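Down below is the structure, laid out as structure tokens.
A protein chain is absent from this complex, but the other protein chains hold their places.
Note that the chains are named A and B in the order they appear, and that numbering of residues resets to 1 at the start of each chain.
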Amino acid sequence: MASRFRSTQASWRGALVGLGVSLALAASAPVAAQTGKLAPITIVINQSPWLAGFSRAVEAYEKETGNKVALDVNPFAGSAEKQRNSVRAKDGQFDILAMNSAWLAEFYHGGFLTPLGEIDPAYKVDPQVINYDDTAYWDPKTRTNNSKTGVPYGIPINGNIGVLYYRADLYEKAGLKVPQTWDDLAENAAKLHGPPNVYGIAQRAARSASDISYDWMPYLHSYNGGIFRDEKAGDFTVTINSPEARKALDVYVRMAKSSGPPNPGSYGQAQVITALVTGKAAHATPVIAAWPQMDDPTKSAVVGKVNVAPLPHGPGGKSTPTLGHFIGAIPKNIPKERQVAALAFLRWFSSLEGQTVYAKTGQPPIRRDVYDLPFMKTPEFRWAQAVAESSPNARMMYTVPEGPQIVAILELRLNQAVIGEKSTVDALNTMAAEIHDLMQKAGYKTGRLPDLK
Amino acid sequence: MGRGASSNGSAIGWRAATLAPAVAVYALLALLPIVNLLTMSVHDIRWDQGVAQWTFVGIKHFVALPADPLLRAGAANTLVFAVAAVALEMAIGLALAVLVSRAPFGRVAYRAIFILPILIPGIVIGAIWKLMYHPDFGVINQLAGLVGMTGHDWLGDSKLALASVIVVDVWHWTPFVFLLMLAAIESLPTDVDEAAQIDGAGAWQTFRYVTFPMLLPAFAVTLAFRLIVSFKVFDEVYLLTGGGPGTATEVVSFSIYRRFFTEDRMGYGSAISVVTLFVLALVIVLLLGAARRRDFQR
Partner (left out) sequence: MLPDAVISSGDLMPPGALRNGSFALNACLVLAAIAVILPIVWIALAAFKTQIALLRGDFVFTPYLGNFHELLFAKTADYFAHFRNSLIVATATTLIVLAIATPAAFSMVRMGWPRWVPAALLLFSLVFHMIPPITLVGPWYVMFRSLGWDDTFGTLIATHVVLNLPIGLAIMTVFVRDIPPDLLEAAKIDGCTTPQLLLRIVVPLARPGLAAAGILVFIFSWNEFAVALNLTARHSATVPVAIAKFAQEYEIKNGVMAAGAVLSAVPAILLLLFAQRHIVKGLTAGSVR
């Protein structure tokens, strides 16, 4: 079956070539591919634009090392459930879990994963691998993602973040500059807003499993606001109805009303991307993983016209995209030999060699040094520098298992603010009350700010 | 009702043997999940160190249900959805079945055409109808424009969203009703029909007093199953609206999915399931009771 990426050349010749290549690489790179026969492993992963790049890398690994890696490809909607079933069973089906940021917290808190140091005591995190808000680390005692007190549990395999897509051709015509603050963006969007042919900006203001909350988080964080006071330190005082948050939500809602389509409240990520590729939107902020659709003539009417910049920020804040990335982690409930083989693959994948293969397919690498390679500076990769610049500041939306419930609250109330069912102040106060209630019932150390007036 | 005319021993033997496979299938495969569901609904389940921790919480989940704002909206929407969609489907499906059974030509073609929508997987229906409903590019608004009507934001306008979802469901599921009603009509004895017509009854009277009462068992079964499945509606809502805008298309199965699966609150999600089951079972039993009483009066 085509979805089983098994090299059929598991011969002595393959092993010898692998050995030779590895020795050569060992001289040039800090991380060498494992040689010899490691146990075959299965990776559970979802179908996505970056899967093609990932499979290419897997093939390269198999050819080089002779180790076998099979991919169990699932629809995104079912991937979490399958991973859940596997880790909760006595014996796991899968050896590497491609965990999306959405369910990272659940798996960490549930205690299903093996610290990488237990598999290989000599394991050290490669300094070139981007940190992604400490999500590869876990401290079981304080139950937080903390690189200082925790140890590595996984390795990033996809660095998906939100970025600003804008119509570079329209910018040139109107003489506009790339926006730095959200107010700059609002100004540019208003200038380019010309319904019904072009909307100034298409925001992901729909209510779903994760649309408007993901879209608005960068506003909140870049105004120096946050859902909680200090998650990493375990302080879950709810701060979502702070004055900063109010400014962040006001600018968001204003833009939707003045420069958006007639019903922004029904635009999910797919509709936003549709608006971009059909030329209907001058700006949008989907994730970088949507980039391949922009320059594909079978999918886009604006080939070559779109460019990417880091997300804007609030005054005095930094551009803070929200993470939508994937971490590759290894479950506890598989035999040691498969854990060893899994770690070997992850290390190869996150090495310079592995990431170069991956990045060449057009997906954002998870290593800093790859962004400096010459091919990443060509027009085809014009998105790369924005991503390199934004990645170090990217933040997680939540790090607790109650995350999806928090998101459900955010999605509903934020959407109500955009469609006019609630005022921004009312929406923020309601969210604060509901989230506080939730965290209290779940037993966290929490409190809240007084209602905004 | 024939009690076996042959020897009692073998009659009872066959009686049990013919029913046994069905009972066995249920006993082996259905009991366990039901018991599991009921058990989960009175527990809180958390995972720690890779191991499940079940904590008995009694009726805590059930008490929390009425206070859940999403559930209140969901219950109302689901009721409207179920009643409207099912009523339309039963009426249209039955009408089409009657018409096709009496059509002078093309019956084979009609049968094939009217069954088509149910062959398509729910996710494809949701995805394509979503495109058709698109306010800017959707074919529905384009066609409306051609005939001079204004287009609408079918899925984005809270006033229209639920109705738009109902339309999709009716299109998707009327074939189910059509197929069963047609099979029932076609296995009716034809002499009764003719006798009524010879007696001077018009088409509508024949239908109402002669044909329909004979279709009642099939009708009742179809209604019951349609009702049940409409409570479980998921794929279309998920892809069309995700429950929005606001809570305009939030349905109970959605809440169950979100609680049970996305939020990983299996205890609470199970409780919602159990309550929904009770309500639905009550409705179905009342409906079927009414149908059987009519049946006996014949």
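By definition in this document, a contact is a pair of C-beta atoms (placed from the backbone, for glycine too) under 8 Å apart; a residue touches a chain by one contact, two chains touch by 3 or more.
Computed from a predicted model, the values in this text were never measured in an experiment.
Q: Omitted chain: which shown chains does it touch?
A: Looking at the entire complex, the absent chain's contacts are A, B.
Q: With the full complex in mind, choose from B:Asn77, B:Thr249 or B:Ser270 the residue touching the hidden chain.
A: Checking the options B:Asn77, B:Thr249 or B:Ser270, the one contacting the hidden chain is B:Ser270.
Q: Of A:Gly110, A:Pro286, A:Gly354 or A:Gly403, which sits in contact with the chain we cannot see?
A: A:Pro286
Q: In the complete assembly, which of B:Val83, B:Leu99 or B:Leu286 touches the absent chain?
A: B:Leu99
Q: Which one touches the absent chain: A:Asn74, A:Gln128, A:Asn224 or A:Gln385?
A: Residue touching the absent chain, from the options given: A:Asn74.
Q: Extract the touching residues of chain A with respect to the undisplayed chain.
A: 1-4, 46-49, 51-52, 55, 70-78, 81-82, 85, 89, 91, 93, 269-270, 273-274, 277-278, 286-287, 289-290, 293, 296-301
Q: Across the whole complex, list the residues on chain B that are touched by the chain not included here.
A: 1-6, 10-11, 14-15, 17-19, 21-23, 25-26, 29-30, 32-34, 36-37, 92, 96, 99-108, 110-124, 127-129, 131-132, 134, 137-139, 142, 171, 174, 176, 179-180, 182-187, 189-191, 193-194, 203, 217-218, 221, 224-225, 228, 231-232, 234-235, 239, 253, 256-257, 260-261, 266, 269-270, 273, 276-277, 280-281, 284-285
Throughout what follows, only the chains that are shown with their structure count from here on.
Q: Starting from the mean Cα coordinates of chain A and chain B, work out the distance between those two points in Å.
A: Chain centroid spacing, chain A to chain B, equals 38 Å.
Q: Over in the complex, which chain B residues touch chain A? Could you list them?
A: Result: residues 47-52, 70, 134-137, 153, 155-158, 241-247, 258, 261-265 of chain B touch chain A.
Q: Chain B touches which residues of chain A in the complex?
A: Going by the criterion above, the answer is residues 81, 84, 87-88, 106, 109-112, 196, 206-209, 211, 261-263, 265-266, 268, 271, 274, 278, 280, 332-333, 401-402, 404-405, 408, 412, 415-416, 419, 421.
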